[in-house]
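The other protein chains are all here in position, but one chain of the complex has been omitted.
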Amino acid sequence: MVLKNAWYPILWAKDLADEPVARTIDNQPIVFFRGPGGTVGALEDRCCHRAAPLSLGKVVDGVLQCGYHGLRFDPSGTCVGVPFHDRVPPQARVRSYRAVEKHAVVWLWLGDRDTADESRIPDLWWLSDPAWTKTQGYMKLQANYQLLIDNLLDLTHVYYLHASTLGGDAQSATVPSKIELLPDGLCAHRWMIDIVPPPLFARAGGIDGKADRLQASTWRAPSVVYIEICCAKTGTGAPQGDRSQGVTLWASHLIAPETDSSAHYLFSHARNFRHGDEEVTRLLYEGAKAAFLEDAVMLEAQQRNVLDGNISGMLNMAGDAPGVQYRRMFQKMLDAERSPGRLNAPAGVKGT
Amino acid sequence: MVLKNAWYPILWAKDLADEPVARTIDNQPIVFFRGPGGTVGALEDRCCHRAAPLSLGKVVDGVLQCGYHGLRFDPSGTCVGVPFHDRVPPQARVRSYRAVEKHAVVWLWLGDRDTADESRIPDLWWLSDPAWTKTQGYMKLQANYQLLIDNLLDLTHVYYLHASTLGGDAQSATVPSKIELLPDGLCAHRWMIDIVPPPLFARAGGIDGKADRLQASTWRAPSVVYIEICCAKTGTGAPQGDRSQGVTLWASHLIAPETDSSAHYLFSHARNFRHGDEEVTRLLYEGAKAAFLEDAVMLEAQQRNVLDGNISGMLNMAGDAPGVQYRRMFQKMLDAERSPGRLNAPAGVKGT
Partner (left out) sequence: MVLKNAWYPILWAKDLADEPVARTIDNQPIVFFRGPGGTVGALEDRCCHRAAPLSLGKVVDGVLQCGYHGLRFDPSGTCVGVPFHDRVPPQARVRSYRAVEKHAVVWLWLGDRDTADESRIPDLWWLSDPAWTKTQGYMKLQANYQLLIDNLLDLTHVYYLHASTLGGDAQSATVPSKIELLPDGLCAHRWMIDIVPPPLFARAGGIDGKADRLQASTWRAPSVVYIEICCAKTGTGAPQGDRSQGVTLWASHLIAPETDSSAHYLFSHARNFRHGDEEVTRLLYEGAKAAFLEDAVMLEAQQRNVLDGNISGMLNMAGDAPGVQYRRMFQKMLDAERSPGRLNAPAGVKGT
């Protein structure tokens, strides 16, 4: 179940260079390439001549040339040249998609080109702000993308699935989250006051003793989740807004459905501390990768136990509140997209 | 085609220790674990919360804890704890199966718990009698379990498929078997008189010259086959009941359907001779394994040529009598299970 009129994060922009890149998104084979001036082109990965994947071709002056018989396509999908033929038949074209680069990410609009609205891309400013130091990783999961969103919205799994990696102070798990509805998503946030800080934060932030810690998980439709984590010495006023004695980290999880049972997963940690410290960068990257591999094993096994990521009928606990709310809002968006007249809703939905 | 109200051999009991073990049986994912006091628990391998496989969790004090969010289940399938929640919802439970350990094997009753009757487990006493020295092996076959039963009930294949391993005195193959019907199976047996004994038996039993040899293959519904082999010096009265000058071996083949086209296969040789002789143990284990790998190649290729192990319509020869009889009795048991009123039959069927 996928929203069509929505932006999906596909690639780290740095990974789209001279060569075309193939990505299946929502079961559609799509090729991404750099068009004129470095803009992003996205075409059906299937030549209109003999169905060869255009991703096996090459980019020549901002135009994508098929590797089989040499037909050339511009980013609009128009065929602009057929070797050994004087004339290009006017019907020679492939479907094109709107794709843009924003905040160091290549985004794809899955619906009609004309309905694409760039302002609806979530403002992930920390991914492109030079004042933040970032890691960037990629994994493919053999699991439906919604299972990964569920995973990220119920962080109690950290105490079990990630006991040996992320671990965590289980006592803090009992602090309830507040859920705030957004026009196109939701945020579940909580301050844990006067707790033992995670060692990495204690060390990196120079925190001696107890700390106050923010965990704010935001889902932005359809498939972006970011978690803002702040850790500051207890009593220095961070929960009230003064983070000068603390450190902040944005964990970004950018997800796109590949098929009904697989997903692309871009992940990043952006921090505002220890900028030049390669060891902190390495710890954040490798720690995340190790934990996400634990997630992958579980989600892929879970996927084999459910059909197409559908968990309806499963038992919900109190801790599932953000996930349940997410599934509900998402279903409304799907309904609105499929019957726009009846519900008369915008792409986002005000929470109920 | 699988009987539901029946016991299936699943694991060697020694292989179920601290860790939960996942086994798919008749297309159902099931997790086995040691409950309180070392009893055997068997649950649907799918948490009621988010469908995670419980086999990825761990056993804590006889209770199985999900590896994703930490829900805990006792062997009855009741959820006895949800982390960070004071109350366990009463509907939190997973399906449980009856499973018992008997004769060094973990057995599963595939039907309703309440109908399970332990007295129907075949009496494989030689697998737990300390007076017998045993080997224990396991293989998975990409073939329907009934193809393996067919294989074991027509031992003429030994002269062709196992020509280079088990081999055998082809002349002895012409001695016909007598088929005896049992309430829940059948036994095909024959004494081969005054033949050249297989080298292993000659050596192990100290037999000099010709021998009398018993081969008695028993099928016990639904999927246990054991072959009693006795070899004694000719003229010492073994066929008449005096085995004092001979040696006996029980070859056990314990089978369970995994899917419609794959099976679990436990195998064992139990002997009453050369007890401390590791070389005989090794020869029996490795000889069996080599021969069973030959079977695996053939059965898996055969499986690709049939649908779901269905060989109806195939041509039967005289040597197929035990196999044909087995398929016929099994079909009656299936019919009885599916229409109990009409046939009014017990689980076993008196032969016709």
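The first chain written gets the first letter, and so on, giving A and B; residue counts start at 1 in each chain.
In this text, a contact is a pair of C-beta atoms (placed from the backbone, for glycine too) under 8 Å apart; a residue touches a chain by one contact, two chains touch by 3 or more.
What you see is a predicted model, and the numbers here were worked out from it, not measured in a lab.
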item	value
Residue ranges of chain B at the interface with the undisplayed chain	150, 154, 156-157, 159-161, 170, 173-174, 297-298, 301-302, 304-306, 311, 314-315, 317-319
Missing-chain contacts mapped onto chain A	29, 45-46, 48-53, 56, 65-70, 82-85, 89, 91-92
